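Removed: one protein chain of the complex. Kept in place: all other protein chains.
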């Protein structure tokens, strides 16, 4: 990484973000671009994939290959891209609704398979794009467009879920803390395997401007001596009762899916790789 | 529960199970019926709901209200039933594929909302009904119809997932240990809230007759002094490295969804409950 | 020019209060008994982006937004540009723009003759002077136009008060001052040119509804007890509304994790005996296709509202289209009967939803209400008394039929009957336990893969269609029966077709239109009657692939009537204008002797 071939402007697309003023997603976009500059990944070697939501607009703001897919399906879409071309850096992004509500069924499987991608969820505790309904991370009691009498649903804890899913890299950043965010995203992208980053990313429009302050007050870095390798300890510290922890909460090195696939292909080829039409032998009576 | 009004035959339907000889699901069905006898729940006050799979055939074998729905959707189907009639005991059942693969996205939400139902997953580590493909709990290395070169996917840990989801009752039984199974299912049904029971339920047809023995060797009850109220401890003991623990691994008492809904309805009614057509006032200019 | 029918467009940025102004105007007009039609339009930005509103008011019934603007209010020309194609101008248009807008005059893309009545008004200044805040500039603007064009003035005052009711007294007063200031400005500064002058006599107040509200209200009226849904534009208002009001009537509204969950929860609720519904749009309806098929198979009444939007895929969520027709009818795998009903305006959203519950409960099958963004999100003024005496009134919408004591003795949930309808029980009923299933089953409900059982049960499920075709007909005809030119349209294109047909007949061009409400099953008799005198028929639809045309031809042998057919269609986004349809009518009319 001596030579700086790609600078910020190389990663920036011609589209101007249409997020609201003060939206947390700006910070996440910036941190991601800074991380890319640090990592010097050639833009054409990347695919940024998303679902639908304000946050899912992010791929359009980057000058890489991108796919703004359908609501909730960023992860399988990204899986298809990655397995088709293991050399491509694949980053999936989206919102808390996109990922934890409609997309919830896909995450455990990408995580356990350890598909080599980075998944950044911009969690604003609300549905932004559809103008303010409760999301799976909306706090209890909150009034939203669908919870006139106050939200009654216990919010999920994404970090704990990811640890339970055996995700091999689990981290949290805050859009209002760019330094930490850049560092953590950089590590997430470098990680071989499924890396998950929860980005606390306020939505001033539908959660009020106080949301930013409330988060700022509650976030803490991990204890100095914290080792992110013990899943039980990680599960414990992710409890979110007093503080919301920022940083790499859990990580583990284990084989990645594309490597395993490659190995399988090699074993398979050894069995035999005849001309396709010679496979007709299989059907001889 | 002094008077025994309902006996086994009251819960048994006219359909004879068509499961294979030796299928673990027989044991689960029996344990469930025994639990119902213990609990003396009137059959017409129950709805047993399922998805699709060998295990999902279970509702048909009970003489209660039942719904053999579509693959992966037992939980939302059950949610609809329960919220429509809180007096009905709702039990959802199904397989590991039905629940943890195609249905995986629904579980966290029923769990966090604490919808008052019991969910029994008959885990046989395989897709039975479709004749032997890998499921999310199939061990690594296993050859199945879709994993000719051996399964490469790290299996999920359902118990850990459920704890991370804040399910308020998380337990495991073994179809080959009826006594424990009856006891745990009874408690699960009694529990107010979302109760989850993983039933280890071998599939001799597609996982071989050894599966039963292998499970038998690995299962252990929880330590005598075990208290199922600490989620971190529960998460830890659910690691499955050495033993597979049977019993109630985690439980918590918190408000159930239907109670909260009722309260909301009361608040709402207080605001006013005019004749429907009087609501036209709302649209006056 | 005096007029009893006026179309006003307003364009600006998020902060300009464009939509509020439109709403106040609509309310004022409606409380003076006028017929009102209001359309909103936004850019893709959630906040601070461009927005526009178009209000048509008239002392005669109106069926569309009006093709062109009589009055255009521009807070910022830059924002107006984004809507230019949606906001066409009459030649006599009067334009009012903010005099502080720095947009270079030479770049204003409006032909000089239209700019002849152009006033630059210091809206900001007026607001700041009168109310102490530029936030009131939209109210000042209302003052200006009400004075200039003779819009309902005292009603406007009332509406401003109502808008800010609940706010502090001084806020109300400040806004009233802004309104006054606007009016005074005109009196002082503008030498009144009566290029457009609105004339009307106040009547009984009308109420104002959006289509989605009418749908939600219709559901409540029909006795809905359970709503499960997942937010999606442009349908979410239905859920918003019900989440406030349904709990009051002991109903349940639950936001599910996705549309798969929503539809299955709705099916579960119906199994539990409840009147149950969901509403969604494009992507959501695609996800629901499996669950809708389950309801067909399990013979459970459910109502599914699809507020169509621009497609395919995510498409254009905020814009309208009519391209989901065939999916509504055939969208699930297998022979899966469902009824499809299409509302054609705001009132009809109410009627169709009520009808949907009636049919669903009576026939025990899914009913799809095929609305769209154009009707779902527009406002119309409605006579409040129309709801008092309705055909499918509250009392008449019974719940599904339950078995008699005798039938319960040997209960066959899916008993084969002449009309396919079998009495149904639900959990909690002491006798009558049964298994509902998505798998093929016999009359008892037990699973069966027997070929003859499948044949019998399939027939049973479709027999209901025969009965529905017997029970319903429709008569939604516009224009003279003996016209040789016909128009067949559906859903939200009704408004433009209706006005175009009226205009054509007024101009001596004989044409008749027919607009079905129940689309599937296909009620053929009214079409056969309609075709008796026709030589040529135009199919109108707001969709590219022409599904409606194929659909009609699949059921009607136009050749047997010696009728030529022409397809007139365009992709969605902007609804048809009356002029477009009118021109097409003229074009085809002129061919008649060719």
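When the chains are written out, they are named A, B and C in that same order, and each has its own residue count from 1.
We take it that contacts are C-beta pairs under 8 Å (C-beta built on N, C-alpha and C of every residue); 3 or more make two chains touch, one makes a residue touch a chain.
These figures come from a predicted structure and were not determined experimentally.
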{"item": "Residue among C:109, C:166 or C:334 touching the omitted chain", "value": "C:334"}
{"item": "Candidates C:66, C:315 or C:427 - the one touching the absent chain", "value": "C:315"}
{"item": "Identified contact with the non-displayed chain, of A:64, A:125 or A:157", "value": "A:64"}
{"item": "Residue of C:224, C:298, C:339 or C:424 touching the missing chain in the full complex", "value": "C:298"}
{"item": "Residues of chain A (touch criterion as defined above) contacting the omitted chain", "value": "13-15, 42-47, 49, 52, 57, 59-60, 63-70, 72-73, 75-85, 87-88, 105-106, 108-109, 261, 264-265, 268-269, 271-273, 276-277, 279-280, 283-285"}
{"item": "Residue numbers in chain B that touch the chain omitted from display", "value": "18-21, 52, 54, 68, 70-72, 101-102, 104, 127-131, 133-134, 136, 145-149, 205"}
{"item": "Where the unshown chain meets chain C, residue by residue", "value": "43-44, 85-86, 260, 281-283, 285-287, 289-290, 293-294, 296-298, 306, 308, 310-319, 321, 323-324, 326-327, 329-337, 437-440, 447, 449-452, 454-455, 458-459, 462, 543-545, 547, 549-551, 553-555, 557-560, 570-574"}
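To be clear about the criterion, only the chains that are shown with their structure count from here on.
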{"item": "Chain pair with the higher count of C-beta pairs in contact (B-C, A-C)", "value": "B-C"}
{"item": "Cα-centroid distance, chain B relative to chain C, in whole angstrom", "value": "42"}
{"item": "Chain C, residues touching no fewer than two other chains", "value": "247, 257-258"}
{"item": "Shared-contact residues (touching 2 or more other chains) in chain B", "value": "105-106, 108-109, 261, 264, 267-268"}
